[in-house]
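All protein chains but one are shown in place.
Order of writing sets the chain letters: A and B. Residues in each chain are counted from 1.
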Amino acid sequence: MTDAATNMRLKLPIICFVLQIILIILFGVLVQYDHETDAKEWHNQTHPDYDNDFYYRYASFQDVHVMIFIGFGFLMTFLQRYGFSSVGFNFLIAAFALQWATLMQGFFHGMHGGKIHIGVESMINADFCTGSVLISFGAVLGKTSPVQLLVMALFEVVLFAVNEFILLTALGARDAGGSMTIHTFGAYFGLMVTRVLYRPNLDKSKHKNSSVYHSDLFAMIGTIYLWMFWPSFNSAITAHGDDQHRTAMNTYYSLAACTLATYGMSAITAHDGKLDMVHIQNAALAGGVAAGTAGEMMLTPFGSMIVGFLAGIISVLGYKYLQPILEEKLKIQDTCGVHNLHGMPGVLGAIVGAVTSAFATKDIYGNGLGDVFPDVASGEIDASFQGVRQAISLAVTLGMALLGGLIVGFILKLPIFGAPPDTICFEDSVYWEVPGEEESHDEQLTTVRTEESEKLNC
Amino acid sequence: MTDAATNMRLKLPIICFVLQIILIILFGVLVQYDHETDAKEWHNQTHPDYDNDFYYRYASFQDVHVMIFIGFGFLMTFLQRYGFSSVGFNFLIAAFALQWATLMQGFFHGMHGGKIHIGVESMINADFCTGSVLISFGAVLGKTSPVQLLVMALFEVVLFAVNEFILLTALGARDAGGSMTIHTFGAYFGLMVTRVLYRPNLDKSKHKNSSVYHSDLFAMIGTIYLWMFWPSFNSAITAHGDDQHRTAMNTYYSLAACTLATYGMSAITAHDGKLDMVHIQNAALAGGVAAGTAGEMMLTPFGSMIVGFLAGIISVLGYKYLQPILEEKLKIQDTCGVHNLHGMPGVLGAIVGAVTSAFATKDIYGNGLGDVFPDVASGEIDASFQGVRQAISLAVTLGMALLGGLIVGFILKLPIFGAPPDTICFEDSVYWEVPGEEESHDEQLTTVRTEESEKLNC
Partner (left out) sequence: MTDAATNMRLKLPIICFVLQIILIILFGVLVQYDHETDAKEWHNQTHPDYDNDFYYRYASFQDVHVMIFIGFGFLMTFLQRYGFSSVGFNFLIAAFALQWATLMQGFFHGMHGGKIHIGVESMINADFCTGSVLISFGAVLGKTSPVQLLVMALFEVVLFAVNEFILLTALGARDAGGSMTIHTFGAYFGLMVTRVLYRPNLDKSKHKNSSVYHSDLFAMIGTIYLWMFWPSFNSAITAHGDDQHRTAMNTYYSLAACTLATYGMSAITAHDGKLDMVHIQNAALAGGVAAGTAGEMMLTPFGSMIVGFLAGIISVLGYKYLQPILEEKLKIQDTCGVHNLHGMPGVLGAIVGAVTSAFATKDIYGNGLGDVFPDVASGEIDASFQGVRQAISLAVTLGMALLGGLIVGFILKLPIFGAPPDTICFEDSVYWEVPGEEESHDEQLTTVRTEESEKLNC
């Protein structure tokens, strides 16, 4: 299964080393510790060490980090012979994207005297951006080389940062958990890329594009970690105090309601009432996606549960009925069904966020209004206009994602990046040394006997 | 393997949707943000955002959350063909129980103007109650439908909340880590349920009621997470400061001592000295259970280690000698051996708690006495009476659990819930779409050759 076209011996080292060396140089020129990580700056002021933001963000960061590397990585191991690539390429592109995102987001979030200042908050933001790239990875899973993935990440991070800048800074939208910036963007970007990379003969690898028993269990590790830590994800960069607390709790209830909806829908849509692991692994997470924008708002647990419940229903219906149509009619081969987990629930989350924003009042938020809607609290705009901003942000995100995915898709079509042929997609052995299967005891016995009979024959 | 009786196409969606919609309505009517999660309430007072309890409980909550969903979920994947159900039903009933527990515990813990106030502490308590349901799940594992499990959770959560109210509020007992409220209650409730659901012909599924190599490794993921995070579990809702700190440390040493006892006992009770995975996966955790009540007290690391050591010994002996007797004589088919991991060590923990309480003095606790024993510190009662309260609490818990389990067991016997027949217990394919095994390379080769010879024959 060694093939000149897919041979990574030169391509992968070149792109890894070139990218990493460029990153190191740019970090050397542009990046500085912020005032919470710099020894001199921190000690220039008088404050207890316990006030360092490390103690109020780092635990959230670690939960997000687990979602990025274990959550996304293992969620994609459901394929029978693509576990090495799922975890391994996830690892590679995430390690690249988080460095590159530090620079891009730092650039757009505002430089300090020509320098990018970094600390735990920039680390969380970099992981968020990485999450978006990994969502897109889910759409093209099994059909791309690691070099293609790094090239995709290279461009997607830039576009993510631009879109994030437009939404959060230029338009003044709120999107703490990234229903729009992360999920909608990542999903529609990835869907457009996979559309451009459409493979009419992908059914030649069809037998590999499915799970086996233990691969589904590995995937559940990813699912459960994503589910458990989503409250931390949505609350990781909200304002301190009630905001973080409320966001985590809203997400927790949204996910719980989503899970019951998912199990119900999975059974009702199967002709024999049997649960489908694809739904459980994915749709049960849609409640976290859909609470990404409104989670920090006074959505109430009641509202959160309704949102999660709807997200679960929509997501299972997407897997069951919409995905085959997208593949057949629109030629979108969406390996992980990111449209159902991140796309539609992301759009739902954006709409819920817009509506919840539009109804924000001083009566509900009290003096906390400024934490969530600073421009409304300052009187600069009214709440309904905040809702309009949110809606425009969704439209911008969809536009950026689809246009960006279109362009990047065509770049990835260049024949130099070592994409696998149609016959061996979803297969680790193209890019990995894959060990043999364990010898069964029978085989060992056979070996021994063969050796013995050979001896006898001598 | 499709059977009308076990077909979940209507039963499961109906119960999921009905329960979730009722939950949503009740949350809408009854539940409010507490003063730490409500924007207006929080900002009504003057305090730094860093004082929000989120920063002093949420990390503990997340550790508990991991124990509930990864710990319990994967611990039960040891069965060779019940991994989907173990993780998946654990996921389902936990997602339901935590919502339902929020309401039940909120109701019993005291309403505020007709409303239940929620925040991170109620989230931890809801997860605790869920843990108790999952312990009971361990007793009936492999023999119940998801509908039965949801019905069991529905009733068990109510009884848990009642029992917890009697113990902590009415009797004034201390049980921060839940040796009584969680472990003893969950275990004996589950044992009684499985007794009522006794299947005389369960040996027809005997060949499925065992592990395979990789299923034991998956189970170790659950074990290790439970073991690591048990210090967080026992300390999650104790008083802040020295109390949380001490509880975590006591549990840490109890578990360490328990682990050495478990390995020693596992080897000594095997005729050939070989370690048994069942013991390692389970008995090594008994030290956490047994430190559940006294962990917050001045048990000392020395005392904690003795407790853990005894718990490990008792637990292995239970697995080795008592469980077969319980099954044969008392007809208790305890799939996971919850009697050995949660039942006996829970009772041990309750006794240790009673004794440790009885010897509490101002000399030992200083001004910290009020944090652990408020009624003793206020002079309302003396320490020995606190010990009596603890002992009574154990008796109440055993009574509630056994009686509750009896009633709920008979409810679950109703033939409408889709229990699996005796011949296909411990089998995922009753309720799940199960993928085929991976094609071996030989088979692929065969397929190719067959196709080729077919072509030749044409």
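Keep in mind that, in the parts below, a residue touches a chain if its C-beta (ideal position, glycine included) is under 8 Å from a C-beta of that chain, and two chains touch if they have at least 3 such contacts.
Computed from a predicted structure; not experimentally measured.
Considering the full assembly, A:H214 is the residue among A:K143, A:H183, A:H214 or A:R246 that touches the omitted chain.
If you put the hidden chain back, the residue from A:G131, A:P146 or A:G303 that touches it is A:P146.
Touch with the chain omitted from the figure is made, among B:L26, B:V162, B:I224 or B:L317, by B:I224. The hidden chain makes contact, of the residues B:L26, B:V162 or B:L260, with B:L260. Although one chain is hidden here, its contacts on subunit A can still be listed: residues 2, 7-14, 16-17, 19-20, 23-24, 27-28, 31-33, 36-44, 49-50, 52-55, 58-59, 62, 65-66, 69-70, 73-74, 77, 81, 83-84, 87-88, 91-92, 95-96, 98-99, 118-120, 123, 146, 214, 218, 221, 431-441. For subunit B, the residues touching the absent chain in the complete assembly are 51, 55-56, 59, 63, 80-81, 207, 210-214, 216-217, 220-221, 224-225, 227-229, 232, 239-246, 248-249, 252-253, 255-257, 259-261, 263-265, 267-268, 270-277, 280, 284, 298, 300-302, 305-306, 309, 364-369, 371-372, 437.
One rule holds for everything that comes next: only the chains that are shown with their structure count from here on.
One finds 31 Å separating the Cα centroids of subunit A and subunit B.
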